[in-house]
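If you scroll down you'll find the structure; I have some questions about it.
Left out: one protein chain. Kept in place: all the others.
In this document, chain identifiers A, B and C correspond to the written order of the chains, with residue numbering beginning at 1 in each.
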Amino acid sequence: MTTTQSMNLLDLQGVTVSFDGFLALNDLNLSLAPGELRAVIGPNGAGKTTFLDVITGKVKPTRGDVVFRGRSIVGCSEHHISRLGIGRKFQTPRVYQNLTPRRNLELAVRGPHGPAALLFGSLSSIQRDRVQHLLSVVGLERQAQQPAGGLSHGQKQWLEIAMLVAQDPELLLVDEPVAGLTDEETARTADLLKQLAGDHTVLVIEHDMEFIRDLQAPVTVLHEGHVLCEGSMDQVQNDPRVIEVYLGTDTQEEVA
Amino acid sequence: MRKTSLRLLGGATALATSLSLVACGGGEKAGGDFDGEVKVGILHSRSGTMAISENTVAEAELMAIDEINAKGGITIDGKKLKIVPVEEDGASDWPTFAEKATKLIDQDKVAVVFGGWTSASRKAMLPVFEAKDHFLFYPIQYEGQECSKNIFYSGAAPNQQAEPAVDWLLKNKGKDFFLVGSDYVYPRTANTIMKEQLKANGGKVVGEDYLPLGNTEVAPIIAKIKQALPKGGVIVNTLNGDSNVAFFKQMKAAGITPANGYSIMSFSIAEEEIAAIGPEYLEGTYAAWNYFQSLDTPASKEFTKNFKAKYGDKRVTNDPAEAAYMMVYLWAAAAEKANSVDDNKVREALVGVSFDAPEGKVTVQPNHHVEKLVLIGEVQKDGMFKILENKGFVKPVAWNQYVPETKGFTCDWTQKRPDAGKYKM
Amino acid sequence: MDLLYDTLFNGLAIGSVLVLAALGLAVVFGLMGVINMAHGELMMLGAYTTFVVQNIFKAVLPDALFPIYILVALPLAFAVSGLAGLLLEKTVIRRLYGRPLETLLATWGVSLILQQFVRSVSSAFAIGLVVAVVAGILVARFTPKAWWQQRWTPLLGTGSWIVTGLVGVAIASLLGEQRVFDQPWFSARNIDVTAPEWLRGSIDVGVVNMPAARLFIIALTVVALCLVNWFLQKSVWGMRIRAVTQNRTMSDCLGIPTQKVDALTFLIGSGLAGVAGVAVTLLGSVGPNLGGNYIVDCFMVVVLGGVGKLAGTVLAALGIGILSYVVGSGSLLLVWPAMPEGLNAVITFFATTSMAKVLVFALIVVFLQIRPAGLFPQKGRMVEA
Partner (left out) sequence: MADLLASRNLRCWLPWALIVLGALVLPVVLPPFRLNLLGRFLSLGIVALGVDLIWGYTGMLSLGQGIFFALGGYALAMYLQLNELKPGELPEFFSLYGVKSLPAFWQPFGSPLFTLISIWVIPAVVAGLLGYLVFRNRIKGVYFSILTQAALLVFFNFFNGQQKLINGTNGLKTSTARIFGELIGSDGMQRNLFWLTVVLTVAAYLLCRWLTDGRFGDALIAIRDDEPRLRFTGYNPTAYKTVVFAVAGALAGISGALYTVQSGIVSPQYMAVPFSIEMVIWVAVGGRGTLIGAVLGAVLINYAKSLVSEALPETWLFIQGGLFLLVVLALPDGLVGWWRQGGPSRLIAMVGWPPRTATYPALDLDPQVAAEQEQLQNPRAGQQR
């Protein structure tokens, strides 16, 4: 199933996902070039989370193909896909509550992930430096020794982003990174993501339009499981179809 | 009963009260009439699945001890000794029996242990008694094929229960047998013996099945019986405990009843079990035992009367209770004969000791078993047995003579040979 | 063909007991995600209720009424087990929502206590218990409010319960001296529940001989299934229960009293256990261990059936019923007498009730390898949150 579009890092080709007849994704086509920063928006139920689920292997597409670095990853398990270089941050922050932030990061940091490696190997100095560095970047040095369950919501968001970065994936899938953050934190997050782009490919799903604007990235609009339109933030915002989808008309109801 | 209830109530906040109760229990002293005391162990399941059956046996043993004490205890070296029972709970768990047996011997230094019900519990205790060269008195009818120097068996060996019952069935009821049992050692071994016996005497086993302990779904067994014996025949039942209830209730519903030509013989159903299952379901079925409450002798009536007086009017006596009662007396008699409570001396004195038991005069045989009365009975409406046949006293055979592996072997502890437990005759 | 009918009927008979026993568990597990290890003991309470009702009929009411005692026992058993379940929910399970494994352990503890309770309970015991509980509650009522806002309040709470508990034990011990109060109500022995005459016989339908008790249980199962289904699908509270099942938070926001819904669900599930308890008195022994004999089978049914669908429970129970019957009775050998030697040996090996159980459980374990979520899995995004 590998195709000629190998210059793209990620290709979704006609992906359809059906839950008991309900089409969560409907013939979705999307490509990401290496180093790109892309924002994805869409109303509730547009299939944004399912879209990430398909890429990361949690949900198997009913039809269609997902190609990463020229190779189909449909049917691979989550951890396999993750090792290929796709990292994901979840909508609600998911960190290991009973581990300290340092240990959270030590688990996430790039390296062999088998039981034997963890038992018999130890972290290299590069890995340790990386963890230390990330702790300071996200400002969790002081909390590094207490369980992450006690962190505030914002701190957890940041910790999870740090874990994603520690993983050093080629493709970062970031689901609503600024939900519940203050304006200042939001701006810092946008900066961080922009820094990451270039070396990495970043795909951001977000509802916060100001944040998307800050990112200055091309925007893809999803609606009812397929791509409604693509373009810059301004283009998208003025597209009558997008306005209709977001604001709705009396005859059209949102799919919840 | 009262003391148990006191203890039961303690359960509500047991830890708090346990200390005080233990203190009370330990405070008893030998009465003024006695010159000393001798401790004996009583080891039965007082909790768990087997508590149902074993409580009665323990009660019979305690009754015997009380009676002996009331008559002045046992006399050793001219001293009157009071028998003090030390009770332990086997909790229906075989390894626990082994643990508690060790405790009774090592910790409490009892002279002898009365205990056990299931064969598995006896087999679990056996190595303890062998390793410590101590003595266990075991009161239940069992599967034989065992003759330990360290165990005294006051229940029936197969030739005192199963074999005469099969003979009687062959003679009076038919040649086609279906064997049903619980899935553990007694039914399995007893059925092995019966199969050999039937082979030798022209009977036929048309089917057999085993139910896991505690299982109550017997539909597949009933189907097998119907296939194997469509027109009626003999069913030998060695089920244990709960399964019996399910078995008889569902057999009755399926029409496998005495009225329809099925003769059902049970080896584990005595008066007590009849009361729990309900005589409606059992009426007309048979059982073979060495004692029935309905046995019409003065000793039997006396035993039942005393038991009811002690434990309540509604209670019934049965074979295991009688065997348990008798073995305490046999031990006391042997100890007096040996003039010592040391197990080795008691063991030597034991063979030949007699006692006027409720079933009649019993005498201990050289193979550590008892010569016993063999009775076949039929369950009546009132939950009692009508005695159909009295085969008189039968000498016990430990190593079965139908099974080829043990044919020709015998056991005699009066012999001074090293293999006295099992040697070729 | 006879064999087929026979197999179907017997499978149905075994299966219907399983359906009835597992129904309450399925409702509770499906709707609340709670595995109730004390379900078997709630069945046992139902069976003991039957015993009490039977004795009242025998002792007090005219003989002519005796045949219907079982019909009276059904609603009473539902009430007794249901109330016991309600108490369990209010005191224990409520505190453990969202922690299914802890619930499992706690309810196991409850099952042990219930087992020993029916063994030990006597009038003295009951009076002592009631005194202890009532006194414990009264202490909290009649002491100054200020005492309950102190540093040492937790100690006071625990301490007052210990004291009232000891008072209860003391009272019970004193009463226990009197034989009237000391007599255990049930004792550790199995108790005798006798089915009325009309449930003891059997009916021949064509070639199949159908025991009346089995037919009664099958009918009872069908009625219980219809009622539960009707309740969940059509009644207001049933709708609320379903709403809470699908989205607890949302239901809460919409003003559905989720706590009441939980309590109600648990009450119904436990009540159904009581009804099952009545049914099994027709088939087997009634004793403190009754629950343990059924509970694992019930789990198998629920797990095999999948969560939240009654159809799954029914299908799983019937499947297990027919399979146990076919394997256990060895009837495959009759259908296909000329089967190859090896297969024949295998089937004969498993054709005892004991080994059939091994095979059936093993097959369930294998089946769950293929369909980890049971026969009727939940689908969609909800599955793995």
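Going forward, contacts are C-beta pairs under 8 Å (C-beta built on N, C-alpha and C of every residue); 3 or more make two chains touch, one makes a residue touch a chain.
On a predicted model such as this, the values are computed, not experimentally measured, just so you know.
Colleague: Determine which of the presented chains are touched by the chain that is not presented, and list them.
Modeller: If we consider the entire complex, the absent chain touches A, B, C.
Colleague: Considering the whole complex, which of B:33, B:382 or B:405 touches the chain not shown?
Modeller: Selected residue, touching the omitted chain: B:405.
Colleague: One chain is left out of this view; which of B:33, B:106 or B:302 touches it in the full complex?
Modeller: Counting the whole complex, the residue in contact with the absent chain is B:106.
Colleague: Among B:36, B:72, B:95 or B:312, which one touches the chain that has been omitted from the display?
Modeller: Within the whole complex, the residue contacting the unshown chain is B:95.
Colleague: Could you please point out the chain B residues that touch the chain left off the display?
Modeller: 4, 7-8, 10-12, 14-15, 18, 21-22, 25, 46-47, 88-89, 91, 93-96, 98-99, 102-103, 106-107, 118-120, 123-124, 126-128, 130-132, 145, 183-185, 188-189, 192, 210, 212-213, 403-406
Colleague: For the chain that got dropped from the picture, name the residues of chain A it touches.
Modeller: Its contact residues with the unshown chain are 56, 58, 77-80, 82-83, 87-88, 90, 94-99, 103, 106-108, 113-115, 118-119, 122-123, 136, 141-146, 163, 167.
Colleague: What chain C residues would touch the chain not displayed?
Modeller: Counting only chain C, the missing chain is touched by 29, 33, 35, 92, 95-96, 100-102, 104-106, 108-113, 115-116, 119-120, 151-152, 154-155, 292, 296, 299-300, 303, 352, 354-355, 357-358, 361-362, 364-365, 368-369, 372, 384.
Methods note: only the chains that are shown with their structure count from here on.
Colleague: Which chain pair has the highest count of C-beta pairs that touch?
Modeller: B-C
Colleague: Averaging over Cα atoms per chain, report the distance between chain A and chain B in Å.
Modeller: Here chain A and chain B have centroids separated by 73 Å.
Colleague: Quick one: report the Å distance separating chain B from chain C, using the average Cα coordinate of each chain.
Modeller: From the centre of chain B to the centre of chain C is 34 Å.
Colleague: So the centre of each chain is just the mean of its C-alpha atoms; given that, what is the distance between chain A and chain C in Å?
Modeller: Inter-chain centre distance comes to 47 Å.
Colleague: Can you list every residue of chain C that touches 2 or more other chains, as numbers and ranges?
Modeller: Touching at least two other chains: none.
Colleague: At which residue positions does chain B touch at least two other chains?
Modeller: Residue numbers touching two or more other chains: none in chain B.
Colleague: Can you name the residues of chain B that touch chain C in the complex?
Modeller: Chain B reaches chain C through residues 1-2, 5-6, 8-13, 16-17, 47, 49, 51-52, 55, 183, 209-212, 214-221, 223-224, 226-227, 241-246, 249-250, 252-255, 272, 275-278, 280-281, 312.
Colleague: Can you name the residues of chain C that touch chain B in the complex?
Modeller: 6, 10, 13-14, 17, 116, 119-120, 122, 124-125, 128-129, 132, 162, 165-166, 168-169, 172-173, 176-177, 179, 182-184, 188-195, 199-202, 209, 211-214, 280, 282-287, 289, 292-294, 324-325, 328-331, 334, 352-354, 356-357
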